[in-house]
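Note that one protein chain of the assembly has been removed; the remaining protein chains are unaltered in position.
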Amino acid sequence: MARALISVPAKAGRGEIIAIKALISHHMETGFRHSTTGQLIARDIITSFVCRYNGEEIFRADLFPATAANPFISFYTRATESGTIVFEWTGDNGFAATEQAAISVE
Amino acid sequence: MSEDFSSVTRRRLLKAAAALTVGTGARQIIRPAGATPATMQTAIRTVVGESRINNGKVTLDIPPLVENGNTVACSVAVDSPMTPADYVKAIHIFNEKNPQPNVIGVYLGPRAGRAKFSTRIRLADTQKVMAIAELSDGSFWSDSVDVVITLGACLEDS
Partner (left out) sequence: MKAPRPLRAKTIVMVTLAVVASPIAAGEIPADQRRSSYDVMSHETQAMQDDDASNPGMLWVLDGEALWHLKTGTADKACTDCHGEASASMKGIATRYPAFDAERGRALDLTQRINLCRNEHQNATSLPYESKELLALTAYVARLSRGLPIADPAADERLGASIEAGRQTFNRRQGQLNLTCAQCHDDNWNKQLAGNPVTQGQVTGYPLYRLEWQGIGSLQRRMRNCMIGMRAEPFEYGAPELVDLELFMKWRSRGLRIETPAVRP
């Protein structure tokens, strides 16, 4: 599976707004480049990123070739309860990756 | 028009050499006549429909001068209380001159707490980038930035 790096605070106060960062390794081949022999290199990108907090979607992104390689996204959410935050990336050629992080909320 | 063999070959070689010089500068990327300001407008209308796009509430943060168009730090913040009654539903980023006008589309809800996200994008050339936010009341708000892209001097060719 592709290497991913997730940053979620381990602990948060109830209702506190927390910052979440997600970085994943992927070359994000645009589909607009040509090889040295002139052939078009096929697109191969991550197309979707979804984050769920105890099963409920809290953030979603549609990615395009204009997203830089090794996509990085940071966003915010309210820490509502303890549990698991799950990150899912899907893309071309059946690409799929999942990571999760636990969070403890007082 | 008749041409002797040597002049045809020489013209081809000169053309090839010129292409090579241009190609070397642009590496392998041959940029198709893709996005234009008009294409960006069409892509925006696909998302926004006929609604009016207001200026304000949105801050698109991109450095005006960028060291490398491959990876440009970019963040968008929208002034919103993010309550169930009043929140940002989506933020879309568009560009003028990449092969495609869409950059990213982000979907939020009141749980987000803050309507702000950061990412890294690719910009093929010096151009205008625009962020459009859709609010829960169906209104659209936008901000845009003109970005200048520079390219490193010593590029590898392979």
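As written, the chains take the letters A and B, and residue 1 is the first residue of each chain.
Keep this in mind: a contact is a pair of C-beta atoms (placed from the backbone, for glycine too) under 8 Å apart; a residue touches a chain by one contact, two chains touch by 3 or more.
Bear in mind the structure is a predicted one, so any value in this text is a computation, not a measurement.
In the full assembly, the chain not pictured is in contact with A, B, by the touch criterion defined above.
When you scan B:36, B:51 or B:68 for touch with the missing chain, the hit is B:68.
Against the chain not displayed here, subunit A makes contact via residues 3-5, 7, 21, 23-25, 27-28, 68-70, 72, 74.
Touch with the hidden chain on the side of subunit B covers residues 63, 65-68, 70-73, 150-157.
Just so we're on the same page, only the chains that are shown with their structure count from here on.
Note: centroid distance subunit A to subunit B, computed from Cα atoms, is 20 Å. Every residue of subunit A that touches subunit B in the complex is listed here, in rising order: 17, 30, 32-36, 53, 56-69, 71-78, 80. Residues of subunit B touching subunit A in their complex: 28-32, 34, 70-72, 95, 98-100, 102-109, 111-114, 116-123, 158.
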